[in-house]
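All protein chains but one are shown at their positions in the complex.
Should a chain be cited, it is by its letter among A and B, assigned in written order, with residues numbered from 1 in that chain.
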Amino acid sequence: MRDDTHLLAAMGRLNAEYARAIDDDRLECWPAFFAEECLYSITSRENIADGMEAGIIYADSGGMLRDRVSALRQANIYEPQRYRHIIGPASITAHDGDAFSAESPFAVYRIMHDGRTDIFATGIYRDVLQVAAEGGLKLRERVVICDSSVFDTLLAVPL
Amino acid sequence: MRDDTHLLAAMGRLNAEYARAIDDDRLECWPAFFAEECLYSITSRENIADGMEAGIIYADSGGMLRDRVSALRQANIYEPQRYRHIIGPASITAHDGDAFSAESPFAVYRIMHDGRTDIFATGIYRDVLQVAAEGGLKLRERVVICDSSVFDTLLAVPL
Partner (left out) sequence: MRDDTHLLAAMGRLNAEYARAIDDDRLECWPAFFAEECLYSITSRENIADGMEAGIIYADSGGMLRDRVSALRQANIYEPQRYRHIIGPASITAHDGDAFSAESPFAVYRIMHDGRTDIFATGIYRDVLQVAAEGGLKLRERVVICDSSVFDTLLAVPL
């Protein structure tokens, strides 16, 4: 049995910092979790089962991720609600040279301006990661597979 | 202070894979998380406090676990809802030779066919584990202690 302890610890660290960047509204930090050549997609379990890979949100370069953040900031299309990600322990699902695949379950809560809190989304991150030169991890792919296909039309913040 | 870092990492890995097997509807993989001689039980905090150990679901062998999965598949008594487990960090509570005891808190969400998501159950796994020959862990006991005594009558999928 391969000892993935070190990679799992690094995944926990990446997930913690990824969630904190979004939940602290430091969206400008979010693209830096990805490799420059990357895939980020939000889709649903049902879409995946139907072979529809594209998802409702899709970006395949660091530039697209940064554009998305700029658009969010400029258009201010999202309401003043806040989010809280709780990410469960990761599984390493495959190894491929200096890259590996992992899955991490998540629950995201939404806190409305009036204080009400509800469950916004649950699902799994299906990731491909590379070990960066300095020992950290970069996301080559993060496919966000939501358990529910009913997306809030306000969905705009990264998951 | 004993250094349980390695065991805690192994517990995180087991919990991640256990949750993923159920949430991906790969129920046939679920019995393999247990030793052949085992105890699996779903009960409530109130039942435990009242000294009623048996629980509402009970299995004490790998055969009973596999039978349970077969029954679920054949009878199709459970609705087409899906689940998402988020498991928190584990505590090691006792050591006994090559076995140890651990507790891990969980929250399970249910995603209905129409997309609604609600909290289905919260509680704690009270486990006894053995370190298997290949270094992995097997559950000798997993007692699922739900915080609420109000169980949905549809409760059928493993927790």
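To be clear about the criterion, a residue touches a chain if its C-beta (ideal position, glycine included) is under 8 Å from a C-beta of that chain, and two chains touch if they have at least 3 such contacts.
Not measured: the values here are computed from a predicted model.
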Sole contact to the chain not displayed, among B:G62, B:G88 or B:G136: B:G88
Missing-chain contacts mapped onto subunit A: 6, 9, 12-13, 15-17, 19-20, 23, 82, 84-88, 107, 109, 111, 114-119, 134-136
Positions on subunit B where the hidden chain makes contact: 1, 3-5, 8-9, 12, 45, 86, 88-91, 103-107, 119, 121-124, 147-150
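We adopt the following convention: only the chains that are shown with their structure count from here on.
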Mean-CA-position distance for subunit B and subunit A (Å): 26
